[in-house]
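Right after this comes chain A.
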Amino acid sequence: MRKRSLIPLVYILFLLLPIYWLLAMSFKTTNEILAGFTLFPQTFTLANYRTIFTDPTWYWGYINSIIYVSINTVLSVLVALPAAYAFSRYRFLGDKHLFFWLLTNRMAPAAVFALPFFQLYSAIGLFDTHIAVALAHCLFNIPLAVWILEGFMSSVPKELDETAYVDGYSFPRFFVTIFLPTIKAGVGVAAFFCFMFSWVEMLLAKTLTAVYAKPIVATMTRTASSAGYELGLLAAAGTLTIIPGAIVIYFVRNYIAKGFALGRV
Partner candidate 1 sequence: MRSVNQKAWFFVLPVLVLVAFNALIPIMTVVNYSVQETFGNNQFFWHGLGWFQDILQSDRFRAALGRQVLFTVMVLAIQVPLGIVIALAMPRKGFWVPVCLVLMALPMLIPWNVVGAMWNIFTLPKIGMMGYFLNDVLGIRYDMTQDPVAAWVTIVVMDVWHWTSLVVLLCYAGLVSIPDAYYQAAKIDGASPWKVFRYIQLPKMKTVLTIAILLRFMDSFNVYTEPFVLTGGGPGNSTTLLSIDLVKIALGQFDLGPAAAMSLIYFAITLLVSWLFYTLMTKDDRR
Partner candidate 2 sequence: MAKITLSKLRHSYMARPQGPADYALKEIDHVWEDGGAYALLGPSGCGKSTLLNIISGLLVPSEGRILFNDRDVTELPPDKRNIAQVFQFPVIYDTMTVYDNLAFPLRNRGRDEATVKARVTAIAEMLELTPMLGMRAAHLSADNKQKISMGRGLVRQDVNVIMFDEPLTVIDPHLKWKLRSKLKELHHRVNATMIYVTHDQTEALTFADQVVVMDLGVIVQIGTPRELFERPAHTFVGHFIGSPGMNVLPCEVKGGAAFFRGVQVPLEGPIVKSGARTEIGVRPEFVSLGAGGIEARVRKVADLGRHGVVEAVAGETRISAIVHGPMPSPGETVRLDFRRDMTRLYADGWIATEAAGG
């Protein structure tokens, strides 16, 4: 038993090493970074973080990202809820094909869609808005949310619905006061995955924005390409992007594994 648990331990160590390195570098001065290898910051500095928190082009990047990720998460889960309910409870014309077609959108390479998205959102005047990125991310997040929620809903017996109707509940009231609380773990997991995929995506977010809605991920690439010398700043910005994800994952820690396990194939 003891020997076996070494495997996950070594794996986690491997996962944490690059993250540690990013963190360590964010507290180093540019001089120290370029001077050579040091395991710990010799001259501990918060200058990199100070730059980010005082420069609007930096901190607005975070705010922009959080805005469109939030809009996307709420939107995806809201529209996915009724759809997932329909897939889990009813049979209707073309339901199987529709479900599979939804999933195929998860397979579309973002690279394929980058240019047409740019043109589409320019044409309808949404280019460089938070809404544009939030809507674009719906392409892969809605199918995922429908898939996860459908799994959770299917595990709720149909008798629950029927009992509620017999008790005189209207559909909307039943859905909000009885059904939603029953599958709240599923909603949490779906929201988590939507948040995650919207937060980590860069290509579309970068393509659809220029100035006003520019996300942190785009801000970072431009800094990285213009100056390979500001490694400390880059590391600090990178470290800060880990935090929202870490907070969100903490809330769903007991459900993450279950989320996908319940999805039907």
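Convention: a residue touches a chain if its C-beta (ideal position, glycine included) is under 8 Å from a C-beta of that chain, and two chains touch if they have at least 3 such contacts; residues count from 1.
Criterion applied: all candidates are chains of the complex that A comes from, given by their letters.
Note that the structure is a prediction, hence the values are computed from the model and not measured.
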{"item": "Touch assignment for chain A within the complex, options 1 or 2", "value": "1"}
{"item": "Residue numbers on chain A that touch candidate 1, as the complex places them", "value": "4-8, 11-12, 14-19, 21-22, 25, 33-34, 36-37, 39, 75, 79-80, 82-83, 85-93, 95, 98, 102, 104-117, 119-120, 135-136, 138-139, 142-143, 146, 196, 199-203, 207, 216-217, 220-221, 224, 231, 234-235, 237-238, 241-242, 245-246, 248-250, 253-254, 256-258, 260-261, 263, 265"}
